[in-house]
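All protein chains but one are shown in place.
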Amino acid sequence: MKITFAEGLAKALYESLAADPRVLLIGSNFMGLNTAAKQLMNPLVSEFSNRIMAAPVSELGLAGAGIGAAMAGRRPVVDINTGSFIFQAFAQVVNEAANVHYMSGGQTSAPVTFYCLAGIRGGGGAQHSHRTQAMLGQVPGLQILTPGSADDAYYLMKWALLESRNPTVFLSHSLLFGETAELVPGAQMLPVGQARIRREGRDVSIIASSITVMRAMAAADELEHKHGISAEVVDLRTIAPLDENTVLQSVARTGRAVIADECHRRFGVAAEIAAILAEEGLALLKAPVRRVTVPDVPIPYSPTLEAELIVTKERIVTGVLRVMGR
Amino acid sequence: MKITFAEGLAKALYESLAADPRVLLIGSNFMGLNTAAKQLMNPLVSEFSNRIMAAPVSELGLAGAGIGAAMAGRRPVVDINTGSFIFQAFAQVVNEAANVHYMSGGQTSAPVTFYCLAGIRGGGGAQHSHRTQAMLGQVPGLQILTPGSADDAYYLMKWALLESRNPTVFLSHSLLFGETAELVPGAQMLPVGQARIRREGRDVSIIASSITVMRAMAAADELEHKHGISAEVVDLRTIAPLDENTVLQSVARTGRAVIADECHRRFGVAAEIAAILAEEGLALLKAPVRRVTVPDVPIPYSPTLEAELIVTKERIVTGVLRVMGR
Amino acid sequence: MIMSTAATEPLGRMAAMLRIRRFEEQCIRLAQAGQFRGHYHIYIGQEATAVAACAALVAEDFVFTTWRNHGHMLARGAAPERMLAEILGKAGGYAGGKSGTLHLAVRDLGILSTSALVGGTLPLATGAALACKQRGSGITVCFFGDAALEEGALYEAMILASLWQVPILFVCENNTMPPGQRARGQSPSSRLPANRLADIPEALRVTSEEVDGADADALNECLARLAAQVRSSGGPRYVEVHSGRWPGNFLSWPDLPGGEWQIAWAFGQQSDHADLAAWLEQSDPLNRYLRKLVAAGTLDRAQAEAMDERARAEMAGAVRFALDSPYPPPDEAYQHVYAQGGQAR
Partner (left out) sequence: MIMSTAATEPLGRMAAMLRIRRFEEQCIRLAQAGQFRGHYHIYIGQEATAVAACAALVAEDFVFTTWRNHGHMLARGAAPERMLAEILGKAGGYAGGKSGTLHLAVRDLGILSTSALVGGTLPLATGAALACKQRGSGITVCFFGDAALEEGALYEAMILASLWQVPILFVCENNTMPPGQRARGQSPSSRLPANRLADIPEALRVTSEEVDGADADALNECLARLAAQVRSSGGPRYVEVHSGRWPGNFLSWPDLPGGEWQIAWAFGQQSDHADLAAWLEQSDPLNRYLRKLVAAGTLDRAQAEAMDERARAEMAGAVRFALDSPYPPPDEAYQHVYAQGGQAR
């Protein structure tokens, strides 16, 4: 069965509500401004209305209520809406949810999911385009999911709602909504915390997540056809846990690493991957690591300015050519 | 003149209020719970009471008011109190202050300073011990100051209040309050954005900031006397701007790098430094980079547990011995 | 140039409202023609509020607004061509294309920076009012929507404004449902559990009142009086303006149901869009004010049409300017991250 990313989300939400009466939606605007995708929520909203809570514009309160309900035995998913609004809820996400299990000495856990429609979406401008995965990566106790494909959107959301026992930030991306994947009935998901080799290669590893996965795949195609370079694409899938081993094993095979990531360059996801390589994989490297990231500049509104900053297929190709010494 | 770190702060605040009528204190608890240090604020509070605003427990509101006052021509410093409370104010600091200049196309600037008494202070536990410099490093538009010495506490605070034209997060550390330095009257401060070589060395570069500077210095002493290893200590002073060049030049001389940093390991300041080395300094490295950081664990209350996690002189020594192959 | 003076006279107010209406219609046309992307917000039906508030201001005052800022910008004197260029992300815009519609700002008009975060604008405005108090002159007007009362930021800002007694006029533009049109027991805003929103600032010792957003004269009296009180007392005031939501705003993406507004609608002709007809009758401040001026003999149809012709011509020129303005060169993306001077090296 072929599904889109947006369908995968809606299907996971629907099936989770159906499977476990403890699952609770706090807010219901998971599809953001996408009028077409919003229709996918209709069956849910009508069938499970008593487990869908109306949400005022109170991100901090909603996040906290999600945490409290989770501590008290429910399995809520809180709709944060545009990912940038998680800053409104930061005190609760970072300094309550993440600490509950540890501070209580393991007595209480808080299996709450924060759903964010994050990333540079086109015209979002400085206040609506954040990618918070690296910032949140500084917060032990949180799980951070960054699906880059429709099947992972489905599997990871279902895992967060039905299985996870910890607070989870689910970072969705509206530019992925139309991406499709084959969903094999009865198939097992790759374990959470394991990166996925989306394409094998010999010359260079491109490490990606979320929106950069599809762009890395396109770059790998072009590298093969135009430049005869064989690129391996590693899809991290989750930022916490972070699968160091798969990254190191891939670079052990290829000897070169380009990290394609939508965070800002400084202190972004690419920095951590590069640091892992500098600390644990130095001997594997035949060339300096290269980060292909968003420059350290707020996201401007204008299309020409935004285009200058984003991580495109072309920029990934250029990064790879550079580490290949071309 | 010898001053302590706490005296440096109070002196900078006093002199700034005296020098520029636009300087404004929003809150006045810069010394936190340190009853002795609090006395240092008395002259200020009595002399400039009309420019010291009473502060309710409203971090978000206070931060926003500081930004608004700065946009309208004042030079406020907002007392965030314990650094962890910046999460309450995150929406304003990260998504308003940092964007003002850029979003307005350079029309408006917001020279506001957010003062945080941050870090692992002993017994602060999971909710009062945060180090936010790496998270904030993902936010272009912010300046992030992390003084590690009394003279820098004085100079950097004065610079933020009197000269800077941009929003600044000043990360103070209560375990530094007693540290002393010589303040040479009329001396010039090292430019902001330039790291300081605190001690020259040949064998290894220890890169530090804030509280880890003094611990790195102590480690360098021990390495010299007990192990005959000559360590160079680089004090970053500021996290944004980040002085890549001084780091690269130091490692060019020593060939080895240990990064001593109080952030959590994943996505911390040490990750960015290691990434710079992997990207720009690979050829300089005679050994893998080593991060000496706080493990990815919330900060526990118990003294034995906290002691297990902090970046001590001993752990820095161990890290250096490791990169020296001993 | 701050245009508020002319707008203190009835004809000036009518013209100012009409300019906003014609601007917004062009904006919708440009969006629907794919000339810009992203979501945007339209001020149709609330024009009288911006015009009345800005008429009460002087040059040194500050104005804070939100994503729904076009009307406030125009009423304060912003140039429509530079606004439209900005909305299109063009180099000729006020921020050279960096802000787009959501963050339109004109420092020279005291509109320092515009937040598009619900509630975000209130602490900023409170700080600007603190600056007014410190320098000893000027006041700040802060516009926001009713959903801001769902954000903690509003409460913290109001606490500070009240505690510090700073000169700020909070203008809550409630475009949900005017009291008369609400079902019994229904919330007075989108989702806030309250019987009367103005009780909230009152509980924090901010004197509050309510006014009908479709009645331009009432608004003018009310906002002039409150601004004067803020100016003389130095403390905060709060007003809730009730507007009947314009039918084009019921959708996620603004539309022009029933087409552009027509002068003829104020002269007895009916719009054939039923929702719109009811709204024009009860809730449209422009339609109602024009009818009132005509009834009072202040304006006749020919004069109204001439006034409209000028507004249309101005906005057509603004559209041309915006379309002709080039996109900024890519390198411009790296400018203005940090203000220069006194700066880190």
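By letter and in written order, the chains are A, B and C; residue numbering begins at 1 in each of them.
Keep in mind that, in the parts below, a contact is a pair of C-beta atoms (placed from the backbone, for glycine too) under 8 Å apart; a residue touches a chain by one contact, two chains touch by 3 or more.
Since the model is a prediction, treat every value here as computed from it, not as a measurement.
Touched by the hidden chain within the whole complex are the displayed chains A, B, C. Only one of A:Thr4, A:Ser58 or A:Ser250 touches the chain withheld from this view, namely A:Ser58. Annotation: of C:Gly34, C:Gly136 or C:Pro193, C:Pro193 touches the absent chain (contact as defined above). Touching the missing chain, out of A:Leu17, A:Val100 or A:Ala260, is residue A:Val100. As for the chain not pictured, it touches chain C at residues 150-156, 159, 162-163, 191-195, 199-200, 202-205.
Within the entire complex, the positions of chain A that touch the omitted partner chain are 22, 24, 51, 53-54, 56, 58, 60-74, 76, 91-92, 95-96, 99-111, 140-141, 143, 162-166, 191-194, 238, 241. One chain of the complex is left out; on chain B, the residues touching it are 33, 35, 54-58, 60-61, 84-85, 88, 122-128, 295-298, 300-309.
Quick note on the criterion: only the chains that are shown with their structure count from here on.
Compare each chain's C-alpha centroid with the centroid of every protein C-alpha atom shown, and the nearest one belongs to A. In terms of the distance between Cα centroids, chain B is separated most widely from C. Comparing the chain pairs B-C and A-C, the larger number of C-beta pairs in contact belongs to B-C. In whole angstrom, the spacing between the mean C-alpha positions of chain B and chain C is 41.
If each chain is reduced to the centroid of its CA atoms, chain A and chain C end up 37 Å from each other.
Counting only residues that touch two or more partner chains, chain C has 96-99, 103, 115, 117, 152-153, 337. For chain A, the set of residues touching two or more other chains reads 84, 88, 125-127, 296-298, 300.
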